[in-house]
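Removed: one protein chain of the complex. Kept in place: all other protein chains.
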Amino acid sequence: MTQIEFRSDNAAGVAPEILTAIGDANTGTAIAYGADDLTASLEWLIREVFEHPTARVFPVTSGTAANALSLAALCPPWGSVLCHDSAHILQSECGATSMFGGGAVMRGVRGNDFRIQPDTFRAALEAVRWGDPHHSQPAVLSLTQPTDMGTIYSLDEISTLTAIAGERGLRVHLDGARMANAIAALGCSAADVTWRAGVDVVSLGATKNGALSTEAIVTFDDAAADELVYRTKRSGHVTSKMRYQSAQLHAYLTDDLWLRLATNSNRQMTRLAAGLADLGVEFVNRPDVNMLFARMSDDVATELEAAGLLFYRMPGSIRLVTSWQTSDADIDAALDRFRTVCEDAA
Amino acid sequence: MTQIEFRSDNAAGVAPEILTAIGDANTGTAIAYGADDLTASLEWLIREVFEHPTARVFPVTSGTAANALSLAALCPPWGSVLCHDSAHILQSECGATSMFGGGAVMRGVRGNDFRIQPDTFRAALEAVRWGDPHHSQPAVLSLTQPTDMGTIYSLDEISTLTAIAGERGLRVHLDGARMANAIAALGCSAADVTWRAGVDVVSLGATKNGALSTEAIVTFDDAAADELVYRTKRSGHVTSKMRYQSAQLHAYLTDDLWLRLATNSNRQMTRLAAGLADLGVEFVNRPDVNMLFARMSDDVATELEAAGLLFYRMPGSIRLVTSWQTSDADIDAALDRFRTVCEDAA
Amino acid sequence: MTQIEFRSDNAAGVAPEILTAIGDANTGTAIAYGADDLTASLEWLIREVFEHPTARVFPVTSGTAANALSLAALCPPWGSVLCHDSAHILQSECGATSMFGGGAVMRGVRGNDFRIQPDTFRAALEAVRWGDPHHSQPAVLSLTQPTDMGTIYSLDEISTLTAIAGERGLRVHLDGARMANAIAALGCSAADVTWRAGVDVVSLGATKNGALSTEAIVTFDDAAADELVYRTKRSGHVTSKMRYQSAQLHAYLTDDLWLRLATNSNRQMTRLAAGLADLGVEFVNRPDVNMLFARMSDDVATELEAAGLLFYRMPGSIRLVTSWQTSDADIDAALDRFRTVCEDAA
Partner (left out) sequence: MTQIEFRSDNAAGVAPEILTAIGDANTGTAIAYGADDLTASLEWLIREVFEHPTARVFPVTSGTAANALSLAALCPPWGSVLCHDSAHILQSECGATSMFGGGAVMRGVRGNDFRIQPDTFRAALEAVRWGDPHHSQPAVLSLTQPTDMGTIYSLDEISTLTAIAGERGLRVHLDGARMANAIAALGCSAADVTWRAGVDVVSLGATKNGALSTEAIVTFDDAAADELVYRTKRSGHVTSKMRYQSAQLHAYLTDDLWLRLATNSNRQMTRLAAGLADLGVEFVNRPDVNMLFARMSDDVATELEAAGLLFYRMPGSIRLVTSWQTSDADIDAALDRFRTVCEDAA
C-alpha cells in the first residue's frame, strides 16, 4: 500500500519548474557570493512582485536563518520581539534569534486561533516599563502568516496590529514561511499582505512550496537591509553559488508559480477537510491554508498510520499538511482510508 | 572573444554528476531536517571514505558556516583560535567565529609560504600566560589545507603541528574548503590528511569543486559533534530539504568523483604555471594545487583583462584559479593570450 | 515629617561593621585582581560557612552579574533556564542571561505563591522534545530564595525540585539575592538550603543586606567554577581592588553578621505585617521574610505617600520592604501613619 504524505510540506520534493531553473542556470561561470547577474535581476523582480521601488532581497538557505537574521537586524540586543505563544521563532528555533540578536529575548503573546489579537497585544505593551533598563524593551512585532497552526490574519487584522506597534515605535517582521499559501487564500497581492499593511521585513518562504533549500529575506526598510549585508555573510548565509538560489526564486516568482503551487496545496486541504468534516472529525484549528490539526484518539491515529497515512501526532490530535505535490488522487485515497478506519472505530 | 575564467573555483558551475544526483533525489517525499535515508547513509559513506568508525557528518551550505560552527564547537568563549595570518577565518569571514563562539578571538601566527611553522607556532604558545583569565586561552589550532594562497602542508608538517597543539591541550580544526585538491596533490588518503595526522574536525569543501551550495562538517570528536547537533540548527544551517545536499555529497564522494574533479583543476594549474614560467612570469606562491598568484604590473594586468582573461587583481600581482571545469582548451587559449600580452609588454 | 523607607532593602545604607572592614583593609598595598590574601582566605571562610570542602567563591559587584554569569556557566547556548514566571532573571535583568549565555533562553514556569511547584515543573519538563535541536534544551533550574515576592521554599520543597531536575540532568542555581533572610526565616544552615538540598551554584546576595556593591557567586561544582574564572574576568567583574570586596564578605559572614542583619529585617516585617493585619489590610503574598505586597486602593496609597511613607506602587497594591536598617521606631511610626490614613479612608 502506498504511503500518503501529510507530515509536512517540507517533505515534498522540488517543483519541476524550479529544478529546471537550476539546470538552466548551470551554464558558464559566474562571479560568486551574489554578485552575479541572476541575483542582480532578482532584486528587480522582487520590486515588481512586491510593487515596492526600494525593496531588497537576501536569498538564504533556511527559514530559521531568514527569521533570526531579520529579527537581529530589527531588534537591539536589549530589545524584545513580541510574537504569538505558538510562534515558530519562540518554540522551534532553539534560541536562534537570541543568539544572532546578542541576547535579545522573545516574549509570547496570547491570542485565540493562534493569532495575536489587538487586545492581547495592547495589554502586553502596557505591561512594559518603557525606558527602564531592567526590562528588555519591545522593539519588534513578529507575525506568522499563516500561523504555525494553519490560521491566517486578514489584511485588516495585520494593519490593526502594525498600527499599534507603530504607536510604540516597534518595527514589524512577518514570518512568511508559507506566505504564498496566505496570499492564495486571501486573494490579495504580495504588497497588500506586507508593506501596505505595515510590515518592514519579510521572511519569504519558498522551500516548503517547491524550492530547494531556498528562502529569502525581503526588506522594505533600508536600515535593516544595510545590516543584513553583513549579518547574512558573517552567519554563513551568503552562499558562494548564490546564482542557483536566485534562479530558483526567479522561477518561483515568475508567472505566479508560487501562487499556483500554493493554490494546489490549499485546495487539497479544503477537499481533505471537507471530507473529514463529513466523517465527523473535529478540528483544533480552522484550516485556512494547507494545515489541519484534527482531534483523533491515540488508537485511531495508530490505525491511520497502519493504513499508510503519514502525519505528525500530538496528544489527542494529529497534524495533516498538504503540499504543492499533493494530488487529487492522494486526497481521494486518503479519505477512503480515513473512512475505513473511522467507521471501524465507531 | 570568449572570456576564460580564472577568478575563482567558486565561479565554476555544478558538476554534471552532482546535478544528476539532485534530480535523482527528487522522487517521492522524505522527512525533513536530515532525518531522511540519504542523510543517514551519508554518515556511513563518510566513515568509509575517512576510514573512521565513529566519524559524523553535518551538511551545511557554506564554508563560513562549516568553519565558524566547527570552531565554536571546539573553542570556549574565552578561548582563542590560532591560525595563519592569511587564513580565511581571520581575514574573510567578518568575525563569524567570534560571533558563533561567544566572543572567542582569532590570533594570527606568522609563517613562510602562508603556512604556520613549528617554530612560529611554538613561539605563539610560549607567549601565552596560561591560566591567566586576562588572556584568551588558546584552545584550537586551525590549519587551512590547502592554504588561501594555494600552498599545502605535507602530512609530516601537519602531524608535527598537531603534536605541538596536543602538548598544550589544543584541539585541531582543518579548513578544507579545497581539501580534495590537497589530497589529489599529496596522493594520500582522506584519513591520512585528517585524523591520522591529528585533526579533530574538518570543514570539507565541496562547492568550489562542483557542488551546489553544499559543504560538510566532518567530526572525529564526539563532544564536538554533540554540540554541532544544536549549533547547526540554531544558526539556520540544518536545511529542511537536506536530502538534496546529502545526495550531492553521496555523488561527490562516490567513485572518487571529488578527487577526479580536483585532479583536473590541479593539472590545469600545473599546465598554466608551466606555461607562465616559460614566459618568465614570477610567482608569489608555489602553486601546489589550483591557485597561482603571479607578479604582474598593473598595465599588463589591464591588458590581460582586455584580452578576455578573468582573474582577481592585487597590487603588483594577479590571482589565477582553475576549477574542475577548466579545460585543456581553456589553458591553451589562455597561454596564447598571456604570450601575446607579455611579448607586447616586453 | 521624616520619611520612612520601605521602597527596597537596596535603598538602605552600608552596615557599620562592613564600612569598618573596608577602612581596615585600607592599609598597605596588595596585589590586584583577587590574588591578595583577603580573597584567598575568603575561600576558606566560605568553605567553613557552607560546610563544603571544595566550595569556591567569586566576588562580583551586582546581583545581575552573579545570576547571569552563574547561569551562563551552567547552561549551554542551546539550553534553557527554567525559573518561575515572576523571577528576577526573567523579568528584571534585560536579557543578561541570554547575552552572557550566547543566546540561552529563559522559560517561565507557573506556580502558586510565586514558587515553582513539583507538578508545574514536571509538566514543563514533560512538554520538552528532548534531544530535538529545534528546541532549546532545559539545562538549569533556577530557584529564587526568597522569591521576588517575599515567599520562601521549605528545605523539603527545594530538595523535591532539585531531585526532579536531577532526573533530567538539569543543574540547579539558586538566586539568593536575599538568601540571608531565607536562612534566618527557616532557621537552617547555609549548607541546608544550598548543596545539601541539591543546589550547584548560588548567587549569594550581600548588597541588599548591608554591603557596598558586593555579591558573591558560590559554587559547589568545579566545572562551573573553572568557567567562572574566565567568565567573570571577561565581563569586567573581576575588580582590581577585590580585597575591598573580600573584606566586606569576611565581615558579612563572620560572627553571623549576615544572619543578624537579616533577622532584624525579617522581624521588623513581622511587626509591620502584624500591625497591618490588625488594621484589616489584605496581603497579596505571605510575608515570609522582609517583603510585603499589600492590597491598597490608589487613593489610600497616595495618602500614605503624603504621610511620608516610601514604597513602590503597583495597580491595586503597594510593596513594602524592610531592611537591616529598619528600626523599631520606624515600624511604630509607620504603623501610626497607616492607622491614621486607613481610619480616615474607612
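As written, the chain order gives the labels A, B and C, with residue 1 at the start of each chain.
One rule holds for everything that comes next: a residue touches a chain if its C-beta (ideal position, glycine included) is under 8 Å from a C-beta of that chain, and two chains touch if they have at least 3 such contacts.
Everything numeric in this text was worked out from a predicted model, so none of it was measured.
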Among B:Leu45, B:Val105, B:Ala191 or B:Leu279, which residue is in contact with the omitted chain in the full complex?
B:Val105
Given C:Arg47, C:Arg234, C:Arg286 or C:Arg313, the residue that touches the chain left out of view is C:Arg234
Omitted-chain contact residue, chosen from C:Ser8, C:Thr120 or C:Ser189:
C:Ser8
Consider the whole complex, including the chain that is not shown, and state which of A:Asp192, A:Glu227, A:Asp256 or A:Glu305 touches that chain.
A:Glu227
Touch assignment to the omitted chain, from B:Pro59, B:Gly111, B:Pro133 or B:Gly198, lands on B:Pro133
Over the whole complex, note the residues of chain C touching the chain we left out.
5, 7-8, 10-14, 19, 22-23, 26-33, 60-66, 68-69, 93-96, 99-100, 207-208, 212-213, 230, 233-242, 244-245, 310, 323, 325
For review purposes, identify every residue of chain B that touches the missing chain, sorted by number.
77-78, 80, 91-106, 133-136
So that we can see where the missing chain sits, which residues of chain A does it touch?
33, 76-78, 102-103, 133-134, 137, 227, 229-234, 238
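Just so it is clear, only the chains that are shown with their structure count from here on.
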With chain B ignored, the remaining chains form one piece
Nearest-to-centre chain - CA centroid comparison
A
Centroid of chain A to centroid of chain B, CA atoms only: how many Å?
34
Residues of chain C that touch two or more other chains: which are they?
77-78, 102-103, 133-134
